[in-house]
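Removed: one protein chain of the complex. Kept in place: all other protein chains.
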Amino acid sequence: MHNFDFVKPSSIAEAVKALSTEGAQALSGGQTLTPTLKQRLAAPTVLVSLTGIAEMQGVCLGSDGLSIGAATTHATVAKEAAAHYPALAALAGGIGDPAVRNRGTIGGSIANNDPAACYPAGVLGSGATVVTNRRKIAADDYFQGMFTTALEEGEIVTGVTFPVPQKAAYVKFNQPASRFALTAVFVAKFADGVRVAVTGASNNGVFRWSAAETALSGNFSAAAVEGLTVSSDGLIGDLHGTPAYRANLIKVLTKRAVAAAH
Amino acid sequence: MPKDHGIGASSKRREDVRFLSGRGVYTDDMALHGQTYAVFVRSNVAHGRIKSINTANAAKMPGVLAIFTGEDFKDVGGNPAGWLINSRDGTPMREPKRPVLAHGKVRHVGDAYAAVIAETYNEAKDAAQQLADDSDIEELPAIVDMKKAVADASNRVHDEIPDNLCFDWGWIEDNRAAVDAAFKSAPHITTLELVNNRLVPNAMEPRSSIGEYFPGTGDYKLTTTSQNPHLTRLLVAAFVLGIPENKLTVVAPDVGGGFGSKIYHYGEEALVLAASRKLGRPVRWTAERTESFLTDAHGRDHVTKIEMASTKDGEILAIRTETLANVGAYLSNFSTATPTFLHGTLMAGPYKVPHVYVNVKTVFTNTAPVDAYRGAGRPEATFSIERIVDKMCRELNLDPFEVRRKNLIQPDQFPYTTPVGLVYDTGNYQATLDKLIELADVAGFDKRAAASKAKGKLRGMGLSTWIEACGIAPSNLVGVLGSRVGLYDAATVRVNATGNISVMTGAHSHGQGHETVFAQVVAEKLGIPESSIEIVHGDTSKIPFGMGSYGSRSLAVCGSAMSKAVDKIIAKGKKIAAHMLEASENDIVFADGKFSVAGTDKAKSFGEIAFSAYVPHNYPLETLEPGLEETAFYDPANFTYPAGAYLCEVEVDPETGKVDIASFTCADDFGHVMNPMIVEGQVHGGVGQGIGQALLENTSYDENGQLLTASYMDYAMPRADDVPFYTVDHSCITPCTHNPLGVKGCGEAGAIGSPPAVVNAVIDALHRGGHSHVKHIDMPVSPARVWSAING
Partner (left out) sequence: MTKVSMTVNGKAVSGEVEGRTLLSTFLREGLGLTGTHVGCDTSQCGACVVHVDGKAVKSCTTFAADVAGASVKTIEGMNNPDGSLSVVQQAFQDHHGLQCGFCTPGMVMSSAALLAENPKPTEAEIRHYLEGNICRCTGYHNIVKAVLAASGQDAAALAAE
């Protein structure tokens, strides 16, 4: 690891200021960034920890949905969102392992936008709103391809607000080594329609399976997905699965998510 | 009641207290005054010509103390192969030099061609990166695929080896014609091409070494993660650096697992010693996990075509195999023995097969060296045999239990001479099969299969009846087979004046629990408490010259040496007792920790004898030496032959291809068992690794020789939720006939017997589920592969 200065501001304003330094980089739970730094694939001059900012912590149900501070750990979401949004809590409770969940945060996950991460599916599948220090961004606008988001220089995610669906479920098929999603599907049924988000499968990162959304909005049952086909074009092919295999998983996991939704 | 001490007791492990309290001392835990840090500069191409290495910039960087390149070691020796194998035509194998640091060419990703020593780790790391930037390495086409390596003579891993072949070995060449004839007249021939997947051993403690040089005496000390410190000392001293053996101490302290990968001497060990000599300061190095993936000796990596000739009712008539075995870029110490004498000699399995011929071509590639990994050659043989027996049963519509029963060597046929050069001393393969059928509740399978079906899962069961040769082994036999070392072991039993005992063993414990089990054996034989016995291992300045631990040999070979040394102690004790009790030595009997005169109440306790040995007042010194310390070297008469029967049940999810292990049952014959708790733990661990090989572990190089699975992000290791509770049994006992404890060894069994049981179960599940077009799936049987097979 190259060396850097470590700062730990206690407010968003201080964090934004610290991040304006040349070469500064935000650090959330560090469960992805730290291994990256060890490999010397990133070399910030200043690392700005966001874990000490009280206003970025916590899970809170409000009139516009469930708001989660960006620095809230997966473990906290798994526990505190369980009563309000069980599918999201279950998603958080299945990320990595317990020690990772005690450090990793929702903000860190979606700022990184790993194509196999879980949270992007939950955020996109819920049609959530990403809140930054500057603005609010709809999930559909936020995710812009693997490791790419709408975030601008110096902009940090401060929270995410989730509309709570009538029913939802997240079904993840583990990549056996990393325990990231080999493919995973988040299905959410709202009064005005169904959203289906897929992670782990596409070279463009998380995406919505619109054909399934249409079919399920008319008939929310696994049978509605049965007749659909998933093209393997643009899907990831690697050691753990071919594009065709991932195409199969998208359909199988979507059916299972629909069946499991509650 | 089970015993609570001595042989056969499940004594709790004494070493656990320090490990559980965070007070183990592994190599990287040691801090030394004045220590410096080595970081290696490793090739990022699989094959390249080193055109220049400009050290000037790196040398000027903060904290940098020294830089080494291959040029510094070009005049010292190489790290040798331990076994000389001859090709079928009688020519000796090709042995390229394996230098401390690559010189001229780099031959695999991770091949170290320079090293930086600096005051801190980070300074060394910074300078190593600079040095990499300042190195000009011309990339050459990588040789990765074994078939292409052999076919294309123009591209060479070693310029002097035209076809990338190390050797073309036939076993037994004289039998080939008879085997071919048996195939010509056979009623049925089953053929299978399979891959025994390359594995990375992945001891959880990364390799680590500290070199120290003491200018005042000219002594060197190497503290290192080794399974056999004496062999490492011999290799470093006599072959690589030319240090007198008596000026080098090698210490292997607490070692966090080995599984074969820490048997061998590696260049990093020589480098830290040479660097400590140059700097006069300790030099330390610990591998990052990715360095371990790139440079620890890998295991397996065979591509095999196996054929089996049989009658229509499943009697095996002959077996013939052709194997390409990868040795990687250089010959690691045991790499030539693993695919040959640890593989070909086992190709008859536990069966009465009259004709067997094995051909192995061993191939150099631009990949990490491949060597023995838990089981070493025997898992490859077992997998090939047990898969093809299963395939034969399917082709002929025969019951896999009955076909095995029909072909197993019968209990009254021992000692049994196989057509591949071994004599199995004893066994009862029917007994372990019967035990397995009972324990695994084979009769209840249909009911369980129906329950699985109701969940949308396909259930299958897979059987494996396996044998291995271990306790390696007789020096006279391995010498004939090409070994350049002996394979005895040694122990010294030192009875201290106060009656407690230090036992110095050549075997090394890196998880096996020797400190506990060896003490149990000595305690039993001497009738004294286990707590009075200390086992000392891992330090060449303290222990006799032994060959370390691997090949399930510690108890069978070193334990036998220890047993013999204890016998000598008892014999000496009788002499002392005879003197003290004024009786004839022949009248002294030793029992329950007492030396007594037969037929009288005259006796001396063990402690009294010990004290007398060191306070030898009035000794008849011309016939009785003071002291009570004995050393024995033990060289067995034969290998030992553990055997057993394993059954795996799986559930396959036909929609995703995911395989879950529903149950795994083992019925083993290890001969006498010294500590059942530890034996069971060894089987659990071996089975866990076998399931890993069968379902998860995939070492994958791309066509450019880049390792795609160089961290735990891509190399899937079994986790707690990938495996079930196992059912293990070792109640079938046919004691080894030629060692004093009647033990056979249990360390590798689980890893040898389990992979074919898993794959056979998957194939069975698919057939029962109507996917009978699936004849074979190569390991790891990943979800994607199963799904492709179903839908292919």
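Order as written gives the chain letters A and B; numbering starts at 1 within each chain.
Convention: a contact is a pair of C-beta atoms (placed from the backbone, for glycine too) under 8 Å apart; a residue touches a chain by one contact, two chains touch by 3 or more.
Just so we're clear, the structure is a prediction, and the values are computed from it rather than from any experiment.
Asker: For the unseen chain, which displayed partners does it touch in the full complex?
Answerer: Across the whole assembly, the hidden chain touches A, B.
Asker: From the list B:97, B:176, B:289 or B:738, pick the residue that touches the absent chain.
Answerer: Of these options, the touching residue for the absent chain is B:289.
Asker: I'm checking contacts with the chain that's been left out. Which of B:511, B:573, B:745 or B:769 qualifies?
Answerer: The missing chain is touched by B:511.
Asker: Looking at the full complex, which residue from B:257, B:486 or B:527 touches the chain that isn't shown here?
Answerer: Answer from the full complex: B:257 touches the omitted chain.
Asker: Considering the whole complex rather than only what is displayed, give the residues of subunit A touching the chain that is not shown.
Answerer: Touch with the absent chain occurs at residues 1-6, 8, 27, 30-31, 34-35, 37-39, 47, 49, 51, 75, 96-100, 102-103, 177-179.
Asker: What residues on subunit B make contact with the chain left out of this view?
Answerer: Touching the chain left out of view, subunit B contributes residues 12-13, 15-26, 28-29, 31, 122, 202-206, 254-257, 259, 288-290, 510-513, 677-678, 680-681, 684-689, 691, 711-713, 717-721, 723, 725-729, 750.
Convention: only the chains that are shown with their structure count from here on.
Asker: When the C-alpha atoms of subunit A and subunit B are each averaged to a single point, how far apart are the two points in Å?
Answerer: It comes to 43 Å between the two C-alpha centres.
Asker: Tell me, which parts of subunit B touch subunit A in their complex?
Answerer: Of all residues in subunit B, those touching subunit A are 122, 129, 655-658, 696, 698, 700, 708-709, 712-717, 722, 782-784, 787-788, 791.
Asker: Over in the complex, which subunit A residues touch subunit B? Could you list them?
Answerer: Subunit A residues touching subunit B: 1, 3, 40, 173, 176-178, 182, 239-242, 245, 248-249, 252.
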